[in-house]
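Missing here is one protein chain; the remaining ones are kept as they sit in the complex.
Labels run A, B and C following the written order; every chain starts at residue 1.
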Amino acid sequence: MTSAVDEAQLEAGFQATIDRKDRIEPRDWMPDAYRRTLVRQVAQHAHSEIIGMQPEGSWIGRAPSLRRKAILLAKVQDEAGHGLYLYSATETLGVSRDELTEMLISGRQKYSSIFNYPALSYADVGTIGWLVDGAAICNQVPLCRTSFGPYGRAMIRICKEESFHQRQGYELLMTMMRGTDEQRAMVQESVNRFWKPALMMFGPPDAESANTEQSMAWGIKTHTNDELRARFIEMTAPQAEALGVTLPDNELDWDEFWTVVKGGGPCNEQRIAHRKQAWDDGAWVREAAAAFAGLDTSSPRGSDYSITGRQS
Amino acid sequence: MTSAVDEAQLEAGFQATIDRKDRIEPRDWMPDAYRRTLVRQVAQHAHSEIIGMQPEGSWIGRAPSLRRKAILLAKVQDEAGHGLYLYSATETLGVSRDELTEMLISGRQKYSSIFNYPALSYADVGTIGWLVDGAAICNQVPLCRTSFGPYGRAMIRICKEESFHQRQGYELLMTMMRGTDEQRAMVQESVNRFWKPALMMFGPPDAESANTEQSMAWGIKTHTNDELRARFIEMTAPQAEALGVTLPDNELDWDEFWTVVKGGGPCNEQRIAHRKQAWDDGAWVREAAAAFAGLDTSSPRGSDYSITGRQS
Amino acid sequence: AAELASYCLALGDDALVLSHRLSEWCSRAPDLEEDIALANIALDLLGQARLLLARAAAADPSVVPTLPEGSPVPPEDALAFFRDDRAFRNVPLVELPNGDFAETVCRVLVFATHRLALFERLAAHPDAVLSAVAAKGVKELTYHRDFAGRWFVVLAGGTEESRRRLEAGLARVWAHRHELGVDAEADGVLAHVLATAGVAEPDVRPVVTDGGHTEHLGRMLAEMQSVARAHPRGLW
Partner (left out) sequence: AAELASYCLALGDDALVLSHRLSEWCSRAPDLEEDIALANIALDLLGQARLLLARAAAADPSVVPTLPEGSPVPPEDALAFFRDDRAFRNVPLVELPNGDFAETVCRVLVFATHRLALFERLAAHPDAVLSAVAAKGVKELTYHRDFAGRWFVVLAGGTEESRRRLEAGLARVWAHRHELGVDAEADGVLAHVLATAGVAEPDVRPVVTDGGHTEHLGRMLAEMQSVARAHPRGLW
């Protein structure tokens, strides 16, 4: 057991590491509250990637060209990959993917509320890339310098891929704007629906944001919600002009935000039910893999077992 | 226990009833073999109605006009109704619907092999009405005079509805033939696929038909397979001409027939799996209804319980 | 006339979309009697949809999508098969996937109860066509509501599993109930059914839909419109 004096010393060392912008690593001492906050934040981020596969994923089967089908499938696959890195980061904090998935499914952990809005047309695939991934990047670029090492390194890789997705989304919208009148109307209608929910992705106004202060002191957060929101609006306005769409005003309905966060959004139940179904349907496969691995506990994926010995 | 002498007397009375074209009723004495043959035949007929809902049913969601959607849904619903009358007829012979359904699902009882061919275009909805229902009517009209009362009476009602379906199918094809070149090609392609399977609905050539002789003596069957087949071809040729389609030749591949009967047709497994799924998925509902009815054992359907007392 | 057209479209689309969902039960119901009954309800609603879409098209021809010249598609079909999902006016409640039999029973109960209360009033509507559709619909909807109401009571009092499923299905439907509007008459009938069945009103937060659709409608229309759209000059 650590004495109070030791603890104060450890805490001082921890804060010093943060203050000189060094990373905290999994084996380093860290305050329980820091660990809990990080688990909550990284898990929420991981869940957002996984739940975020659904709105766009529902359009893979209807992508209107083979090229777009390949781009969209690869993008949704990347989101699964991001989920994987982030769940791995939480595993270094001592929480397993299974535990986190159970917390997601049971509603004890959240994911980004933006994914509780439906994707209703192919233009939404573009808009999600442009605005939703764009807002995510604004939120996440500062997190590349976040104090917890595994999280910061995951964010560097994720941000790189997200920028690529954002450009692809914008390019889809640009192409559609050069198409038919109906397509242009689809793009505008899609932007109308996503603009305000995208702005809400930065979280409530600073005055109402409960965790900002402590998170900033810990180097988990580096800018306030309103700062990031303003930066995003500034970045996006000229892009909208180049695209030829009108952005709605920036008046946000925070009652709607809280309703959606608390489970009353258009798709909350659908998203969780989809994830639960996939998880439950896959239980026998995960059990079989565990049984096969036996005491070894390594999953078959990791093995280099080759059926024919001719693997390239 | 009935003595041998009594049994001979009963059998003579039974045969006399048949010979003077009177009906055998459920409470009448009948030979075990007659009962078994009837159960097999009526059950097979009932199963055919129920399995026959599937190929056309898969097009209800894609019917290309609201009028056609209504016609098709009503037709498939009629097939459920036919199944219901026929299962009721077998119940008078002491076999319940549940038992028969289990025998269908486990493959111990058959259904008409025609439904193991897929319905691949909307023209098939018309062709199934014209050729498949047409062949069924040829088979069934004589059965209206079959010796077992409940079966004969069910057939009268069913044949009336089947004629209506046949006319509707033919009318759909006629309409499509007045449409685009693509539609005309769809009709011809559909007729090409269904013609021979429809001819095989009359069963194997007389020389190979195992049960014909006894069934004719019992008044369960009144014409041979080949007689009925020839009658159908004769009836259909001028209809094809009026429609403007070419009928394929009449050379039948009996190896294919037996392959399909024995389970190797394009859709055998799909049809049974679909039926099994529906039956299994509905088990909890049937159990709930039975539990609710309690000792009464009547199902809620039969009750005249009204929620509000305002039922019209 | 534009207002009448818009109103008829909304009522017609509700009927069309729910009819399509109910027709998905065809050959899949728990038993033949329910297969037939659900097809009956689907057919009644399809009939209502056809009359209402035709009335909408007659009241305001501008609501009908433009088709290639020489297309023989009648207005009711142009509306059903050539409109994009975003132009559909139905409530999200009717486009949700069927769920199990219990959820279907709950949806039919809530939908038919509300629509019946509305149609009883619409039977006095100044538009002769709409009032006639409503008057005919009252009889049909009474049957739908009573079919669903009987099964509601049976499933509530059947087995533990049927009650669990019924309550879960009711909660899902109840979260969309506000889309049907406020109606004291419907409230009374539903309260009576729940009381008879001994089921408590679900404590659920209404789903925010803002007059939009769910992701399910687009998928449904992709299937429903596929043949018609592949043959825009087809005769059927």
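Please note the rule applied: a contact is a pair of C-beta atoms (placed from the backbone, for glycine too) under 8 Å apart; a residue touches a chain by one contact, two chains touch by 3 or more.
Fair warning: this is a prediction, and the values are worked out from it, not measured in the lab.
Colleague: Give me the visible chains that the unshown chain touches, in label order.
Modeller: For the complete complex, the undisplayed chain touches A, B, C.
Colleague: For the chain not shown, which residue from A:Leu84, A:Cys144 or A:Val261 touches it across the whole complex?
Modeller: Candidates A:Leu84, A:Cys144 or A:Val261; residue touching the omitted chain: A:Leu84.
Colleague: Looking at A:Ile24, A:Met53 or A:Met201, which makes contact with the chain not pictured?
Modeller: A:Met53
Colleague: Which listed residue (A:Leu172, A:Ile220 or A:Ile272) would be found touching the missing chain in the intact complex?
Modeller: Answering carefully, the residue with contact to the hidden chain is A:Leu172.
Colleague: Give me the chain C residues in contact with the hidden chain, please.
Modeller: That gives, for chain C, the contact residues 84, 219, 221-223, 225-227, 229-230.
Colleague: What is the set of chain A residues that contact the non-displayed chain in the whole complex?
Modeller: Missing-chain contacts on chain A: residues 50, 53-54, 57, 60-70, 73-74, 76-77, 80-81, 83-84, 87, 97, 122, 172, 175-176, 178-180, 182-183, 274-275, 277-278, 281-289, 291-292, 299-301, 303, 305-308, 310-312.
Colleague: Contact with the hidden chain only, please: which chain B residues?
Modeller: 55, 58, 62, 118-121, 189, 193, 256, 259-260, 262-270
FYI, only the chains that are shown with their structure count from here on.
Colleague: Any chains in contact with both chain A and chain C?
Modeller: Common neighbours, chain A/chain C: none found.
Colleague: Taking the mean of all protein CA atoms as the centre, name the chain whose own CA mean is closest to it.
Modeller: Centre-most chain by C-alpha means: C.
Colleague: With chain centres taken as the means of their Cα atoms, state the distance from chain A to chain C in Å.
Modeller: Taking the mean C-alpha position of each chain, the two centres sit 37 Å apart.
Colleague: Would you mind pulling out the distance in Å between where the CA atoms of chain B average out and where those of chain C do?
Modeller: 32
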